[in-house]
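Below, a portion of the complex is reproduced, with chain positions unchanged.
As written, the chain order gives the labels A, B, C and D, with residue 1 at the start of each chain.
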Amino acid sequence: MYIIIVGAGDIGQPLIDIATRSGNEVVVIENDPERADRAAGEYDCLILEDDATDHNALQDAGIERADALISTTDRDATNIMVCLLAQEHAVPNIVSVVHDPEHMNVFRQIGVNTMENPQELIAEYLYRAVARPAIVDYMRIGEQAEVFEIEVTENAPIAEKTLIEAAEEDLLSEDVLIVAIEREGEDPPVTPRGNTRIEADDLLTVYSAFGAEPELTDVFGHPEDRIQ
Amino acid sequence: MYIIIVGAGDIGQPLIDIATRSGNEVVVIENDPERADRAAGEYDCLILEDDATDHNALQDAGIERADALISTTDRDATNIMVCLLAQEHAVPNIVSVVHDPEHMNVFRQIGVNTMENPQELIAEYLYRAVARPAIVDYMRIGEQAEVFEIEVTENAPIAEKTLIEAAEEDLLSEDVLIVAIEREGEDPPVTPRGNTRIEADDLLTVYSAFGAEPELTDVFGHPEDRIQ
Amino acid sequence: MYIIIVGAGDIGQPLIDIATRSGNEVVVIENDPERADRAAGEYDCLILEDDATDHNALQDAGIERADALISTTDRDATNIMVCLLAQEHAVPNIVSVVHDPEHMNVFRQIGVNTMENPQELIAEYLYRAVARPAIVDYMRIGEQAEVFEIEVTENAPIAEKTLIEAAEEDLLSEDVLIVAIEREGEDPPVTPRGNTRIEADDLLTVYSAFGAEPELTDVFGHPEDRIQ
Amino acid sequence: MYIIIVGAGDIGQPLIDIATRSGNEVVVIENDPERADRAAGEYDCLILEDDATDHNALQDAGIERADALISTTDRDATNIMVCLLAQEHAVPNIVSVVHDPEHMNVFRQIGVNTMENPQELIAEYLYRAVARPAIVDYMRIGEQAEVFEIEVTENAPIAEKTLIEAAEEDLLSEDVLIVAIEREGEDPPVTPRGNTRIEADDLLTVYSAFGAEPELTDVFGHPEDRIQ
């Protein structure tokens, strides 16, 4: 893909890194000379030190043939202007960071894909690390359901049991599904069957229709892992 | 919980928001007067305008009885000093943002939970939105495996088929598991059985031991969704 | 009318002045404390020191019941964000200054009335003052036609002639129309008839389908008034 | 003409543009290095990065043979000093922007042509766009009279009528004159006669001895176009 990335700041920099490493042709527009210089020294792509709300800058960046434009500046107003100009040039795929959640609607209205409130995403992860330290990673499904990774402790109720046994003992309800088991020496993760035995130190990927509730995390041996 | 949050910047702010809304007792230490003021006006918690590497500030924040401390400043050196001081006061749960991945080891060495490279997380999401627009959300499991959400298009090979039919037609290999189905009018998501029929517009939660490869996303009707 | 004016800078200030003196209810949003203070001291209206791209600021300004919003900041990106937010609230009349002519299209696309390139307007007037000093004021009609005010000198070919005489002597072609005559002691201006006699020192309002060309201005006695 | 332009700021820039495009020989004096650089890159003329109140700068700019000098800096004090120095060198045509209306007299006293309060001009236009949106452009003649452009709506009282009919029906008083009609496909604008028929979508240039009053604009189908 031919991707134009606007902004080489905190978010723009790792994005350039990913996009170039994935083999795309990348052009970056960054207004700040210092940031532009730094990016030019680090990434293997064209860096334009220019204002991306300026038509010429976009032209120089090859907007006519871009497959995608991602706007990552820390000003929503700049991002929206850039996105509107990209629409004028019919860029097929336009994505933007949005900092103020109240601006989400405006971006949606003009038809731009957005990533709302990136810092909130981080904040939620940090909070989780404190509030439910046993949950290694997680993903929300709809309102309540969740997929999450959790480690099995030595004395956990489920330790040394097969899934069938766990179900029989009502440790796992119907709303819960053990999706995958990461276990040392096994790659890819084990796909569990009814007679698969859960062991201590297993890192389980669990789906729960009602989220990672204390009753559930207790099963894996983390009674203390609750928001008090 | 009694939580001390250090830094009320881009990450600190939404974190304060989550932590207070979740019913915790929160104290914030922020050195910058402007940020401290803003936070004081917005969140219902104690804001100390002070340098968190200063012993007195931590004392004022009640470090002796804190259940957790989360350090979110944008300087790794400040974060590590804060974490070391928190350890001196035996705070049970210490988490820190780390900006330079090369510093991860140092934090680990002294036993602090970290969140590496938050901007990289965002960058990856943005890139995904451009590279594989059909993937709504995703979570990595180990090196290759992935859980992801994807919408079924009208003419998708899997549309209007039961899971058993899909398996019979080799649309879904053994390494793939349909974990949940979000469907309008259903809450919580449908837990799929063998005879559950996949419909267009279903939002599927899929586990794949080898990630969201093109061969797999094609099954849900997104042949164009590939990184070129 | 209930008018929200965004920006109390070089253009915003006289605008506030006009709008308040014309008996409208005016609310101003200005981010810069100094400018906000100055405006508050000078004009009889509500001044909000706030960022107009912030939803709350617009709410505070009464956007729900505004008849019009005029965005006058010196950043096009800010102006467009403000206009988009105003559209979300269905403000009936939205006008914006646009600084970069290349941005005109974007504003038009989203349906905002604009005033293109205000400084260019001034520049043109200044240039006119030097290039054609006899032209007091003027207005373009389409591509070429112009209405302009010009003073009749003592020895001008047209001086002391009636319009009929002037036409007979081919001083005024069919494409030229004397629209009004400002003459000392006459108010409103004299509406010329065929037998109205043009006098020296008359200030004529002239329409010319081909603009204020030298051949035409010569008729009013300004042979030197040409761009060399 | 040989023109010296002092200042390459917001007003100076479009002025340089007009003056060079009109085929004049232009020299610009701008003190600010950044602005001077920008201007040097964009316009085809000599740019001196210097203080125009410095004699040498004016000498370098060729003040001895200048036909005109236009001072456009945003400080009235600087403008007047420049104008006085230009007078010392007997520049035939000296024009200056004046920002503070109270300074107009001082400029007049020393015999400099001025453009008063350029921002006020813009403000008035913006206000008009909101207060009387149907008026596309306009020009004041003396105290009350006005020439203005207005579009005819489909159901306007004057639509589909000849000027004679309109006069007979008292739609147009004696103080009103239709000066020109811009109509798609016609260039230059149509010069109206008594039997010219006004059509919907015509853009009329109208002279009114008493300005664009609601009674008059109603005739063209804009009853709502009133300052409330």
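Here are some notes:
As a convention for this text, a contact is a pair of C-beta atoms (placed from the backbone, for glycine too) under 8 Å apart; a residue touches a chain by one contact, two chains touch by 3 or more.
Because the structure is a prediction, the values reported are computed rather than measured.
The complex is built from one repeated protein sequence; 4 chains are visible, and the structure file as a whole lists 8 copies.
The rule is short, and it goes like this: only the chains that are shown with their structure count from here on.
Averaged Cα coordinates give subunit A a centre that lies 54 Å from the centre of subunit D. For the pair subunit A and subunit C, the distance between mean C-alpha positions equals 52 Å.
Not a single residue position of subunit D touches two or more of the other chains. Contacting chain pairs (ordered by label): A-B, A-C, C-D. Residue ranges of subunit A in contact with subunit C, taken from their complex: 53-55, 75-78, 80-81, 84-85, 87-88, 100, 102-103, 105-106, 109-110.
Contacts from subunit B toward subunit A in the complex involve residues 1, 3, 10-15, 17-19, 22-24, 67-68, 70, 72, 93, 95, 97, 113, 115, 117-127, 129-131, 133, 137-145, 147, 149, 174-175, 177, 179-180, 182, 187-189, 191, 205, 207, 209-210, 227-228.
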